[in-house]
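Below is one structure. I have some questions about it.
As you look at this complex, bear in mind that one protein chain is not there, while each of the others sits in place.
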Amino acid sequence: MKNISFNKLFSFSLVSLLGVLLLISFYDISNLEVTLSLSEHYINYGVEETGAINLVTAILFDYRAFDTIGEATVIFTAASIVALILPQHEASMLKTEFTPIVHQSIAFILPFFWVISIFLIAYGHLSPGGGFSGGVIISAMSILIIFTYGFHYMTRRFNVTRLSLIEDFGALLFLSIGVFGLIYGGSFLANSQAGVYLGNPGELLSGGLMPLSNLAVGAKVGTGLSIIFISLTRED
Amino acid sequence: MDLLIWLIIIPLFTIFSIGIFNYINKKFVLPVVFTSAILQSGIAIYYIINRNNLLPQLYNVGNWQRDIAINLSIDNFTLVIFVLIAIMPLLSLLYSITEIQRKPAKFYLLINVLLLGASGMVMTADLFNFYVFFEIASISSYALVAFRDEDISLEAAFEYLIIGSIGSVFLLLGIVLTYQATGTLNMAMIPGRMAEIPVITRQVLMSLFIIGLGVKFALVPLHAWMPDAYQGSPISYIVLSSGLVVNVYFFVLVRILFIFFGVEFFQETIFTNLIVGWGVLSMLFGHGAALQQDNLKRLFAYSTIAQLGYVIIAFGLGTEAGIVAGSFHLISHALLKGAIFFTAGNLHKATGSYQIREMKGMAEKMPVMSIIFVLMLIAMVGIPPSNIFVSKWLILSAAVEAGYLLPAFMIVFGSFLSLGYYLRPVITIYTGYTGFPGKLPLLKFNEYFPTLLLAGICLIIGLFPGYILNIIDTAPEFLLEQSNFIIHILGG
Partner (left out) sequence: MILLYPTIVLLICMGLYTVLTQTNMIKIIIGISIVESSIILLLGAMAYFPGAAAPVLDHPFELVADPLPQALGLTAIVINASTTAIMLALVIKLHNRYDTLNIHEIKKLRG
């Protein structure tokens, strides 16, 4: 018992020391006069240079698209790792029985989910949203289906193998957009700097290859998160 | 030729397409994986051979101006890791053909993710992009530790995952605070603005980077995951981890500390003494802990921790000679440790165990492998003409030159200490013959070839250290002089 309380005391003092140091540095940093040169460039020239009016998407898919392809790799790897660690019939979840009211209302609501996910992906460069948010909504649909209609209903239509293939093709589409930039524009993942037709900012077909990248990432994230969820939940 | 971006594209293509190839026909997987590994080694070798007319080289991803783009850069210091990228992955993959029987496609996918992370971390000149590649490499390491699906592997993977996540949280916090304090993520623009930050905050930022990356290369109070992870994971992963990835984390930490904070900052504060002392402590701790191990894999994990201690001492000196010596030790330790782990894996074929006491009379079953094993262990202690002798000699003379006599004495003392635990497996292998066991375990080509090749390379480096020294002798230019790095990234 004495041992345990010593451990807690030690942890507490360690954590408090860290907290004090962090507070000091937060205070120092918030008092600094910082020129946010990167952000100023993005805000002042972002729309003109990339053709996308949503600056976050402009950063994610053009200025810093290299980060995004790495991030897509992380989620791709995570999906295949979870499928590797938990093969068939290792995980389990309790079977839930819902009344027909739930079944009917979920069936009613699912088409709206499709619409909003496609809207978020297609309008990612115009309004808040993008491939990641749209993909997350797609995977939310698969979570809803598994919870209400059961695991087998879902896996009869989309099993892990088929979802992984869709994920592979989504990722390869994103990679080939990058290689297109390399061939056409002289640099990997070049989009607006490659001289792709940018369109008028604010229209659906603007921002160069950005809608296509959004589509690729949306397909990848949606299937990737669905694979993670399907692997984590299994019915006996 | 801007070949460096293909070090990113080739593994990415392999990662994304390996599932499709596996779905079409399992026979396609191996050729694809080996083609990609050979191409990556080839690019690294291309840069090493043409270093005089190609380096330093810069690549703006997305063709943006240098100050807002994510830049990839190769300079002479990067070549330290490129030597390892050229050699280790191919041999590790070759060894894994027979070792990994269960789900090989997934294993090759994860190895390629690890390589992608390593190449990205070495080349990137953008702080947040570095975090992304750091996570890519970490996430695949966690899975590779758990790959054998045994109880100890899963347990070690969970431990590594928790410690590693805490480390990456600290790293992310450091990066976010650096962005908030400097307003930029470009590694070349940070140093100029770093000087305006108060000293305490700079030290907090530095500690965050040291903790975040130190977890990954098993800096001493944060080392607990390494022996556990090595005990439960496949040899091919251990070779790649100890021979490449751990060194990459160390390399990046060195670059961040030298470029962001500058050598003067260390020499003004007490940090030089602190870092050298820390190196001595981790070396002594590693040797001391290795003395008590019964498991070969754990023993060599602690030995890796100790050897990184030497490298910390060398880089901590902050002199030109120290950096060259540290880089040389990084390379020669990685190569030799890779060879030792391959040999341990080969000896495992005969006993089916990594426990030292169950290796009695091994010299009878595998005479050639045993002799190689003994020679390499002796080389590891630092007896000429081994490559470790050369690197320890360089570190010693650098330490004496910089006036650190006690650390220099400790380096010699530590080597004698290591003799104690390296002799134990040797004695066990050559005593207690149990009679001829009957059938000899036959080694396949892909099992003995990597071992012999690495051992041969180590011997050549030991006899002719000039080959490696020629590659790394200009490395300090881009570390000690921040302005060289800044001009290289941002232009004149």
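Every chain is named by a letter (A and B) in the order it is written, and numbering of its residues begins at 1.
As a convention for this text, contacts are C-beta pairs under 8 Å (C-beta built on N, C-alpha and C of every residue); 3 or more make two chains touch, one makes a residue touch a chain.
Note that the structure is a prediction, hence the values are computed from the model and not measured.
Although one chain is not drawn, its touching partners on chain B can still be listed: residues 128, 132, 135, 139, 142-143, 146, 151-152, 154-158, 161-162, 165-166, 168-169, 172-173, 176, 179-180, 185, 227-228, 231-232, 293, 298. Taking the complete complex into account, residues 7-8, 11-12, 14-16, 18-19, 22-23, 26-27, 30, 36, 38-39, 42-43, 46-47, 53-56, 58-60, 64, 67-68, 71, 74-75, 77-78, 81-82, 85-86, 90-91, 126-128, 132, 202, 221, 225, 228, 231-232 of chain A touch the chain not shown.
To be clear about the criterion, only the chains that are shown with their structure count from here on.
Those residues of chain B lying in contact with chain A across their complex are 5, 8-9, 12-13, 15-17, 19-20, 23, 59-64, 67-70, 103, 106, 109-110, 113, 116, 120, 128-129, 132-133, 135-136, 139-140, 142-143, 146-147, 173, 177, 180-186, 189, 193, 196-198, 200-201, 204-205, 207. Here chain A touches chain B in the complex through residues 21-22, 24-26, 28-29, 32, 34-39, 41-42, 62-67, 69-71, 73-74, 76-78, 80-81, 84-85, 161, 164-165, 167-169, 171-172, 175, 178-179, 181-182, 185-191, 193-194, going by the rule given at the top.
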